[in-house]
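All protein chains but one are shown in place.
Labels run A, B and C following the written order; every chain starts at residue 1.
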Amino acid sequence: MKTYELFIGPQHVGITGNFSVILELEGNVVKKATPNPGFLHRGFEKLMEMRGFIHNVPIVCRICVPDPDPNEANYAMAVEKLLGIEPPPRAKYIRTIVLEFSRIASHLFTFGGHAGSIGLYTIPNWTISDRDFILDLFEMLTGGRVYHIFIYPGGVRRDLPDGFIEKAKDVLNYLEKRLDDYNKLYFDSYMFKKRARGIGIINKEDAIEWGVTGPNLRASGVKADTRKDDPYAAYGELDFEIPVLTGGDAYDRIMIRRMEVVESIKIIRQALDNIPDGPIREKVPNPMRFIVPPGDAYVKVESSKGEYGYYMVSNGKDKPYRVYIRGASMTHGIHILEKLLPGNYLADVSQIMFSLDVCPPEIDR
Amino acid sequence: MGIKNYFSPVSALKFLVKKPVTVRVPYEKKEPSENYRGFHINDIEKCIGCGNCARICPPNAIEMVPMTEYPKYKDMKVEEGKRIKKIPKIDYGRCCFCALCVDVCPSFSLKLSRERIQVETDKEAFVFIANNDVSYKDNLGYVANEKSHLLGLKPKR
Amino acid sequence: MVEGVVELIKGNFSDVEIVIPEHQEKRVHISVEKEKVKEIAKFLKDNGFRHLSFITCVDWIDEGKFELVYGLYSYEEKIVVLIKTKIDRDNPKQETLLPLWDQAQTYEREIHEMFGVYFDGNPGLTPFILEDWEGIPPMRKDFDSRKYSQITYDSEAK
Partner (left out) sequence: MLESFRGGKVARWFKGRSMWLLHFCTGCGAIELPPSMTSRYDLERFGIIPMASPRQADVLLITGYLSVKTLKRVITTYEQMLDPKYVIGFGSCTINGGMYWDSYATINKLDYYLPVDVYISGCMPAPDAIFAAFLELREKIEKGEANGYKLYKIHYERYKANQDKVFKNRGIIEGED
């Protein structure tokens, strides 16, 4: 059978964001896949070297669009590690709340994308409009819908507005009830099990070897989560479990995200109940001349896509000397796709990509 | 797979009787939140022209221009030797609505409103001098308070 | 714990400079010679550090050196080890880590495109993010992005 080349190009309905995969197909079975990123490249690392430390605070959250807060938390933690300061307890709790809400919103986005790619079009309408209630909460807390520019080196920029805790709890109760509606139409649906089971299997050994991280790794049976292994913000003081599944296929990768949404709701409720009082920001240098002592630090955060790390080098001046952004999709989007797509049908290509939650801006930066 | 979950999607019919989630936007207005980061409002009298906002602005969107460029003070008489006060002119082709300028303004004169809709066909209409004679001047959104101010100053009542 | 890793490395490698950064738990920074990187990476991989987190490059233009930083992580010890090595800036060459980790390909390809470091032994150093870029690698400190954007895209600094 003659093989032919097919561009699942930057302009395609089944692509998460702006990303292109060049497939070599025989009939409709994929023989070879070469991802071609770079369409969302803005040269963040170059821009951050030309801007002061505080000028970078609004630019970092633009890197990964569905899940912007891990960037802000990473950048703030990297600067705090170099300055040698710790945010006050109340700021840590507020950061945890913001990070967990961002995780739920990003998981809901992934459910919508994956369900859309296998034809269940009611689910994107439900999950993306439910995600909008979380965006309204963010708008109330930070003033911005998608980009919050809220986590500031040393703490957070504003305190919880009054009435926020009650409204947040209502949204959480509403989301919990909605999960049962999703069950009926998506998680327990016959079509989802038939389409997603046994597709794109990553076994445990390959997962570690290929550098898979985050929910995709826990779906392959490895119990590893930065919130437990290397606790940051207020995760050390909250108790929650890390769900682990062993199937390693697209079905388990989506189900593990569903379990994580349930865990995140539990975390936020705990954080909202026993949030301590006190200041929301540590004393930091003047924003106009923000000098950081020389040194380098690697910090990482558990984003909804995987291990999200910043390696920051400072040479004692008011601009970061070098910031490297280790996006979780660096391995999921390039290397894992090259290994996983061959042998599958063309129809499953975008489904595998959504189940891996590939976020192209993280690859291109 | 069992008949039960074959027919489970039927349960979605209950939403036919429920109130729709949709916000019919142009007819029903969606209220932005209390501290929404919208367009700028600047009290030109209170502004001391220090340029903090222009220096902190990450996308380099704010330019300090002499006060006489604003029509209301165009024919303001200027004593010789005395510098004309400079006020911020904001280019919404660059602004990222991060409100860092509001949080470093020592005189608390710069605020953000809750207004967020501006649709134009020519680009030059997006550059304007922040003032408080705009129609939405009382619709205040993101205003710096004691906790959020990055220089640790307190607003004078 | 961190001390265990330090003993492990000290015991098997002589001229290795180990630094425990302050204010940072579970981090070990080690600096090695350029030729020893693959050997120490293989040793660490056999002792539990099986996750290659990242490879990056820092351009120390004043010293005329590129500094390659390899991030390894162990799921048992839960510690990140950063292997740092300095290579010459004018003729940047380094041995690839492809035989140890497949996904080193992605990182090395990006560093080749952004800095111009040549990884011998890595066949796939093709253009990765930028398309038909003819200038000097853009992440080098001597490439002025602001001036380029002013000339090519007619941007003006306020």
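Operating definition for what follows: contacts are C-beta pairs under 8 Å (C-beta built on N, C-alpha and C of every residue); 3 or more make two chains touch, one makes a residue touch a chain.
The structure displayed is predicted, hence computed values, not measured ones.
Though it is not drawn, the left-out chain touches A, B, C in the full complex. Summary of contacts with the chain left out: across A:Lys46, A:Arg281 or A:Lys305, the touching residue is A:Lys46.
Only one of A:Gly17, A:Pro35 or A:Pro87 touches the absent chain when the whole complex is considered: A:Gly17. Listed here are the chain A residues that touch the chain not shown: 9-13, 17-18, 38-43, 46-47, 50, 58-59, 62, 65-66, 109, 112, 124-126, 128-129, 131-132, 135, 145-147, 361, 364. Annotation for chain B: contacts to the undisplayed chain at residues 20-26, 29-30, 32, 58-61, 91-97, 116-121, 123, 126. For chain C, the residues touching the chain absent from view are 130-136, 138, 143-155, 157.
Convention: only the chains that are shown with their structure count from here on.
Distances from each chain's CA mean to the overall CA mean are smallest for chain A.
If you compare B-C with A-C, the chain pair joined by more contacting C-beta pairs is A-C. The mean-CA centres of chain A and chain C are about 24 angstrom from one another, to the nearest whole unit. Shared contact sites, meaning residues of chain C that touch two or more other chains, are absent. Taken together, the chain B residues at the contact with chain C in this complex read 54, 60-63, 91, 94. Only residues 157-158 of chain C touch chain B when the two sit together in their complex. Chain contact summary for the complex, chain C toward chain A: residues 21-27, 29, 50-54, 56, 58-59, 69, 71, 75, 78, 80, 82, 101-103, 105-107, 114, 128-131, 138-139, 141, 143, 145-146.
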